[in-house]
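A single protein chain has been omitted; all remaining protein chains appear in their positions.
Naming follows writing order (A and B), and every chain is counted from residue 1.
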Amino acid sequence: MSKKIHLQIDGRDIEAEEGMTVLEAAHSAGIKIPTLCFHHELEPWGGCRLCMVELEFGDWTRLVVSCVYLVEEGLVVKTRSLKVDKTRKGILELLLAHAPDSPQLTALAEEYGADRNRFEQDASFCIHCGLCVRYCAEVAEKHALGFIDRGIRKEISFIPEIAAKECNDCKGCFPLCPTSYLQAAFVLVESLAFPRNGK
Amino acid sequence: MEAERIDQIIDEHQGAPDLLIQVLLAIQSEYNWLPKAALQRVGEKMQVPLSRILHIATFYNAFSLVPKGRHKVHICMGTACHVRGAPRILDTVQDLTGIGAGETDLEFKFSLETVNCIGCCALGPVIDIDGKIHGNVSTRDTADILEQYD
Partner (left out) sequence: MTQLKSPEELDNYRQTLSSGRDANMPCISICAGTGCLAYGAAEVIGAFKAEIEKQGLTAKVDTKGTGCPGYCEKGPVVVIYPEEICYLGVMPEDVPEIITQTIVGKKVVDRLVYSDPDSGEKAIHEADIPYYKHQKRFLLSSNTLIDSRSIDDYLLINGYSALSKALFQMTAEEVVDEVKKSKLRGRGGGGFPTGRKWEGSREAPGEVKYVLVNADEGDPGAFMDRALLEGNPHSILEGLIIGGYAIGAHEGYIYVRQEYPLAVENIKLAIEQAEEYGLLGKDILGSGFDFTVKVHQGAGAFVCGESTALMTALEGRAGEPRPKYVRSNVKGLWNRPSVLNNVETWANVPLIINRGADWFTQYGTQGSKGTKIFSLVGKITNTGLVEVPMGITLRDIIYKIGGGIPGGKKFKAIQTGGPSGGCIPETLLDLEVGFDELTEAGSMMGSGGMIVMDEDTCMVDVARYFIHFLADESCGKCVPCREGLRQMDRILKKITEGRGEEGDTKTLEELSELAIDASLCALGKSAPNPLLSTLRYFKDEYEAHIKEKRCPALSCKELISYYIDPEKCLACLACMRKCPVDGISGGKNRIHVIDQEKCTSCGTCLDVCPAKFDAVVKYSGEPVPPPIPEEKRTIDRKKKK
C-alpha cells in the first residue's frame, strides 16, 4: 500500500498515491487536462506540452508538464489559467500550421480560440507527438520506425526491411496518429522502398 | 567494408551499448561514411535496434550516411566568424565549388559542410580543410586556398 499524497487541483482536495503524476491524479478525480503525446501504455514523454498546468507556491507560480510531474504533498494545481490557456493556444496554432484538419486539434482549437491560419501552412503534417515511434518500440517492440535528424528537420521514418516484415500484421500504431501522417508515410514507404522479390 | 573490421571496432569498445556513439565515430573515421551494412552489423552485435542507430546517425553532425569527398571543407559559422563575414565566405566557396553546404561534388573531390564553431574564434573567419585550419580568410583568398587541393 503506497503512501497517500494530498494535493489540490482546481480548488478540489484530491487524494493520490505516491509515484502518481499530476495528470494521473487529475484523471482519477475526473478532472480533464488536454493531452496529445500521452498514452496510458507508454512512458510519459513531455513533448507536446499541451498538458502543462500551473503550480502555485504562495506568491509565485510555475508551469509544469503534468504527465511527468510527480504529485507532492500540499501541491496547489490550476489546470486552467490565463498563462495555461495562452500557452495551449500558442501550441495549438503552431501545430495547426502542420495539420489544420486533424480532428483532435480542431476540437481543441475551438475550446482555446486558436486560429488555424495564424502561421503559414507547412508541407509536412506530422506534429511529432511521437506516439507511433514509441508504441512500436515499447509495446509492439518491433522498432520498425523511428525518428531521424533533429530540430526543424526532424522526421519519422519507417525502416523498409523491418516494416515489410512486420507492419501489415500489426498496424497497432495507426489508430494513434492524430493527423493520419503516419498512414500516409506508410503507404509511401510501402510503394517506394519495401524490398521486392523477397530480398 | 569488411564485417571483420566492424566486429573488431565493436570489440574494442567491449560491445557496450552506451559506447554506441563512440563505435559509430570510429567507423565514420575509418570509412569516411557509415555504410548501411556496417550499421546492420552494429545493430546485430551490440543488440540495439536499427531505429536507434539511424536516429543517432542522423541526429549528430559527425556522421554521414553517404560517402564523403576526398577533402572535407568545413566553414565555421560561429558567432565570431559570422560577425567577421563568414556567410560571404560560404557563398564564395559555394560559387567556386558548385556545391552547397552538406553536399559532395560529382568527382568526390570536395565535401562542403558548415560547422557551428571550431573553437578558433580569434582567427575568424575560419575554414578547416582536412584538419588544417586556414584563419583570417577573406573572399579573395578562397580561390587560392581551394586550388591547393587536388
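Things worth noting here:
Everything that follows uses one rule, which is that a contact is a pair of C-beta atoms (placed from the backbone, for glycine too) under 8 Å apart; a residue touches a chain by one contact, two chains touch by 3 or more.
Everything numeric in this text was worked out from a predicted model, so none of it was measured.
Within the full complex, the residue among A:Tyr69, A:Tyr112 or A:Phe158 touching the omitted chain is A:Tyr69. Across B:Ile9, B:Leu50 or B:Met77, the single residue that touches the chain missing here is B:Met77. Across the entire complex, the residue among B:Ala3, B:Ala37 or B:Ala62 in touch with the chain not shown is B:Ala62. Not every partner is drawn; the one left out touches subunit B at residues 16-22, 24-25, 48, 52, 55-56, 59-63, 77-85, 87-88, 91-92, 95-96, 115-124, 126, 131-135, 138-140. Although one chain is not displayed, subunit A still touches it through residues 45-49, 52, 63-65, 68-70, 83, 86-87, 90-91, 94-95, 97-98, 119-120, 122, 127-128, 130, 147, 149-154.
In this section, only the chains that are shown with their structure count from here on.
With centres defined as mean CA coordinates, subunit B is found 34 Å away from subunit A. Taken in their complex, subunit A has these residues touching subunit B: 133, 136-137, 143-150, 157, 159, 162.
For subunit B in complex with subunit A, the touching residues are 49-52, 54-55, 58-59.
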